[in-house]
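With one protein chain withheld, the remaining protein chains of the complex are depicted in position.
We just call them A, B and C in the order they show up, numbering each chain from 1.
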Amino acid sequence: MSAVFEHEVAVRWRDTDALGHVNNAVFMTYLEEARDAFYTAVVGADPIYVVVRIEADFLAEIQYEDRLVTVRIEVEGLGTTSLTTRETILTAAKEVAAKARVVTVRWDQSSRKPVQFTQAERERLAAAKT
Amino acid sequence: MSAVFEHEVAVRWRDTDALGHVNNAVFMTYLEEARDAFYTAVVGADPIYVVVRIEADFLAEIQYEDRLVTVRIEVEGLGTTSLTTRETILTAAKEVAAKARVVTVRWDQSSRKPVQFTQAERERLAAAKT
Amino acid sequence: MSAVFEHEVAVRWRDTDALGHVNNAVFMTYLEEARDAFYTAVVGADPIYVVVRIEADFLAEIQYEDRLVTVRIEVEGLGTTSLTTRETILTAAKEVAAKARVVTVRWDQSSRKPVQFTQAERERLAAAKT
Partner (left out) sequence: MSAVFEHEVAVRWRDTDALGHVNNAVFMTYLEEARDAFYTAVVGADPIYVVVRIEADFLAEIQYEDRLVTVRIEVEGLGTTSLTTRETILTAAKEVAAKARVVTVRWDQSSRKPVQFTQAERERLAAAKT
C-alpha cells in the first residue's frame, strides 16, 4: 500500500449551515469517514477507536456545489494504544480546505478503556507510515 | 398529568442549512427530543423504542433566531407494542411550524424486534391520552 | 430518462445513534440527497425547493455496515408549485428500509414563498412521471 491513503466523501446538503457553506463540525465527520476507510483498508477491518486529540486548521470553505471532497490520511506516529494521523481535506478543485493532526486510541467497548493494538495491527499500521 | 405535554428544544446553529433556516430532517430530531422527554415523564424512564411511521406537515420555517422551539406531544392511540402520538412544533412566536403523527414501537434491543409495553407502561400511557 | 431514478448515498458513522443503527432523522437526509440528485438530473440544475409534507414508513434498520444505501425517486404528481414523489430507501442487501411520499414546493428564496415551476421544468418533470 502506498504511504498516502485517499478517500472521497460526498458533500450533503445537510452539511451546510446558514452561512452557505459546510459547517466546521462536519469537517470532523469528513475526517472520520476517511479515517474509518483507512483503518479498514490497512488493518483489514474497522477496529474500534476513539478520538483523543484533534488539531485542525480550516483553510478554505467547502460548498455544497463541491459535491465531493477528497480526504488524505497519512500515519505520523504509532504508540502502544494510539495512532497519530495527518489528515487533509481537499475541495473538488483540489484546494486544501483543512489540515488536521488527529490522535486516536484503540478502544475496548466493554471496559470503555484504551487497549493495545494487536501485533498484526501494529505491523500493518507501521507499514503504512510514510 | 395533563393531556398535553410540552417540551422546549434549543435551536442550534448546526440545525440550519444554506437556505438560512432549520433543515427539514432536524424537525424529526426536535420531535424525537420531545417524545423522549414525554416517555420519561409519563413512563418514568425512557423506554427503548423505534419510529415506524411519520406523517409530517411543514407549515412554517424555523430560524436560528428562534433560539427555542416548543414541542407538544399528545397520545392518540395505544396498541400492544405501538404508540401513536400527535406532535406539534411551535416557533418562538408560537406559530405552528410542523404538525406530525408518529407511530413508535417498544423495542427489544437484544432481539432487535418489537416487544409489548408492560402493563404499568400501558396504564401510564393510557392515562396521558386525551 | 427512465421513470425510476436511483441514487446511492454513503452511510456515515455519524448517521448512527446509540441503538447501533442509522437514526430515523437521517433517513430524511438520505431521501433529500437522492431528491436533490433527481432534480439535478431531470430539471438540469438543482432548483430551490422546500419540503412541505413527508409520510414515511420505516421498515428495516440501516446499519453502518451497509456502507451504501440506494434511494429510488419516482414522480407521483405535479402541481403548479408542488411536486409529489415516491421515495424508497434500499439497504445494501436491497431490502426496503423505508418507503416515503414527499411533497416539495418550488421556493423563491428572496420572498421566502412558493413559486411556480417554469414551463421547461414542468415538462421535464412530467416526462419523468411513471
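The rule is simple: a residue touches a chain if its C-beta (ideal position, glycine included) is under 8 Å from a C-beta of that chain, and two chains touch if they have at least 3 such contacts.
Bear in mind that the values here come from a model prediction, so they are computed numbers and not experimental data.
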Touch as defined at the start, partner being the missing chain; which of C:14, C:67, C:99 or C:124 qualifies? C:14
Consider the whole complex, including the chain that is not shown, and state which of C:23, C:85 or C:104 touches that chain. C:23
Identify the residues of subunit B touching the omitted chain, counting contacts across the whole complex. 9-10, 12-14, 29, 32-33, 36
Which parts of subunit A are in contact with the chain that was left out? 19-20, 24-26, 28-29, 32, 48, 50-58, 61, 107, 109, 112
Would you write out the residues of subunit C that touch the absent chain, in ascending order? 13-14, 16-18, 20-21, 23, 25, 64
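Everything that follows uses one rule, which is that only the chains that are shown with their structure count from here on.
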From the centre of subunit B, which other chain's Cα mean sits the farthest off? A
In terms of Cα-based centroids, which chain occupies the most central position? C
Gap in Å, rounded to a whole number, between the CA centres of subunit B and subunit A: 34
What is the distance in Å between the mean C-alpha positions of subunit B and subunit C? 23
For subunit B, give me the residues that contact two or more of the other chains. 20, 25
